[in-house]
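The complex appears here without one of its protein chains, the remainder shown in place.
The chains carry the letters A and B, assigned in the order they are written, with residues numbered from 1 in each.
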Amino acid sequence: MRIVNPTFGVAAAGGDKVALKPINWATDAIALMSNSKPNARELLDGIRAKLGATRAVDNIDFHYKNSASQPAPKDLIEKVAANYRGALLAIAD
Amino acid sequence: MEKRGITAYVIATETFKPLVLAQAKARKVEPRLIVVKHPIGGLNAEELRERIEAATRGLTEATTK
Partner (left out) sequence: MKDIAEQEVIDIGDMDVEAFNEFAAEQGWSDGMPLYVPTEEKVAKFVERVRGDNRPFPPVPPRQVVPTLQSLAANAVMAGCKPEYFPVVTAAMRGVLDPDYNLHGTLATTHSCAPMVMISGPARMELGVNCGSNCFGQGWRANATIGRALGLMLLNVAGAKPGEMDRSTQGNPAKFTFCFGENEEENPWTPYHVQRGFAPTDSVVTVMSGEGPHNLNDHGSTTGDGLLTTFAGGMANPGANTIYGKGPMFVIIGPEHAATLKRDGYTIESIREELWKRSRVHISRVSKENLETYTTTGHKPDGDWLTIGRDPSDIHITVAGGPGKHSAFVPSFGGTTVACVRIAT
């Protein structure tokens, strides 16, 4: 008996490798990005404070989505891409 | 973020690691994961301290290799 596969689909294009900007995690600007769930900010703030023992933290900045239930807006992603070389994303569930 | 050339680490709990991996597979990216104990939400400051220490340790190890 021949059946049609209910999971079948053609893979979407994408997945091309993008060259990452070189980063020095001891000195470069880092974006801390919260998914806006409770405790995400507290977690990232705590990490930032801990990193203060080994590096300057005045160029480690906090960013968040307006809603935990929506994807990060494009302008936020563009802003982070333009101003940082590294990012730390918290998925706080 | 990595599709914009930004090196990005994701902090996820062990419970949500399979979700992150499945999503990364669908988007054809290799996630840089820092896994901590579940949960993060609902913890008080004392409980959260352990997650902060674990995440900082994970980030430091990953970025000083």
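Going forward, contacts are C-beta pairs under 8 Å (C-beta built on N, C-alpha and C of every residue); 3 or more make two chains touch, one makes a residue touch a chain.
Owing to the predicted nature of the structure, the values given are computational and were not obtained by experimental measurement.
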Task: Where the unshown chain meets subunit B, residue by residue - done: 16, 18-19, 22-23, 26-27
- [ ] Name every residue on subunit A in touch with the hidden partner chain.
- [x] 1-12, 14, 36, 38, 41, 64, 66-71, 93
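Quick note on the criterion: only the chains that are shown with their structure count from here on.
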Task: List of subunit B residues in touch with subunit A within their complex - done: 1-13, 15-16, 20, 27-29, 38-43, 45, 48-49, 51-53, 55-56, 59-60, 63-64
Open item on the list: Help me check something: in the complex, which residues belonging to subunit A touch subunit B?
Closed with: 14-15, 18-21, 23, 25, 31, 33, 37-40, 42-43, 46-47, 50-51, 54, 77-78, 80-81, 84-93
